[in-house]
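Yeah, one chain of the complex is gone here, protein chain that is, but the others are all in their spots.
Let's turn to subunit A:
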């Protein structure tokens, strides 16, 4: 961001979507920081899942907290506005209310689907899903003296959460009198806190595990059988269970995809709301002001969801503060006379900072000053503080004649990478062309095609576009836009009879001073060669 700052007022109420444990815990943590919280649950209550009394405690605490308003049977039907001022329509049945929030926390849960098809099994009273068994155990409906067989790891790639459920059920089962338990396991994973201990404990209690590659053959009927070729005994083993428990896949909440659209955040391929990118860890979404707790962001356990709650509260506090948000005074500005609401800026903004109300509007609270919008706008209706079009053209003009007899090379440098690399090259005494003129841009996404063409028109012998590495751009896609534009400019140069290699687009890290030197010297060399 740029040096000049100013203060704007933002809303400080926080919406927490999802009444599971992670949602209730996040609401408590955020309320604990002094913010007013609305906690919504699409169910008729919050945090239904119980575990060791922890959930009941959380729920009671949330209900007693004066800063938390709990809205059950409620969904966020629409989200408008921008970070610091989200206008959310909350629907409870047919009744709708609109509320303003500074930040939103998404704490949707997980959903399950039973994998009976993998075993060729039909579900019935004697063939139950993991969820059905859990309900039976919770309600004390499993009779004494039964033999229970679990099938797990033949219908999906293993996951610790899947195994945790089986092991928790085994712990409960061993407390039911005269119960025998067998677990047939294929591809499973136990790499999570405490799972090894649970596994060992169940074994000690008499649970028998069979590990095999072959999917067990199950015969259903009055007398059920499960048979496998035991790889240790090297003979067929047959078990006659009274109850077969079929594993379930644990998936992202079905609501995530529908929520991602109005929230303007990106879901990953598995339907979770956090991309696999370290920039977003631990609880950030792709949009400022929207945070993710627990299973909304990944396949996470109950305990991990509770850990997220604390991190969410820290991020919320960091963003909302006391409602006075410091923003760069150089955020992008829309000339309403020129704007034709083509939506290009809205669609290109990587920060979800643009919306429209008859003309494009850029939210000061969310604009990061990258300038991608300004450089994509077909009517030049968007200008960005110190990097306005006329200032950039002047910067090029100012360099005219500065190169003397050396080739004039205009280098548009992202200030996060290219500019630092140039400073390093100079500080370390690496060779830099005498006629090199560096022009700072806030992000390579601000390098307008017109600036580059203008530099050539003004007489530049070569132009460099120096970007961050793709995938490491602070504005996500700025480097990508710059590289696409460079390809188009090369086509234009070819059309007008200029050598294409007069334009160089390269990605640098800020510590790549030597590469800066090599690239710029090579460009100078090729210009000189062509001139000689």
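Methods note: a contact is a pair of C-beta atoms (placed from the backbone, for glycine too) under 8 Å apart; a residue touches a chain by one contact, two chains touch by 3 or more; residues count from 1.
Please note the rule applied: contacts and distances are computed from a predicted model.
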Listed names "Methylene-tetrahydrofolate reductase C terminal", "ATP synthase gamma chain", "Ribose transport system permease protein rbsC" or "Amino acid/amide ABC transporter membrane protein 2 (HAAT family)", with the criterion being the UniProt name of the chain not displayed: "Methylene-tetrahydrofolate reductase C terminal"
Contacting the left-out chain in the complete assembly, out of A:8, A:137 or A:498: A:498
Among A:338, A:423 or A:490, residue touching the chain not depicted: A:338
Touching residue (missing chain; options A:134, A:376, A:476 or A:524): A:376
Residues of subunit A (touch criterion as defined above) contacting the omitted chain: 338, 340, 342-344, 347-348, 376-380, 448-450, 453-454, 456-457, 492-493, 495-498
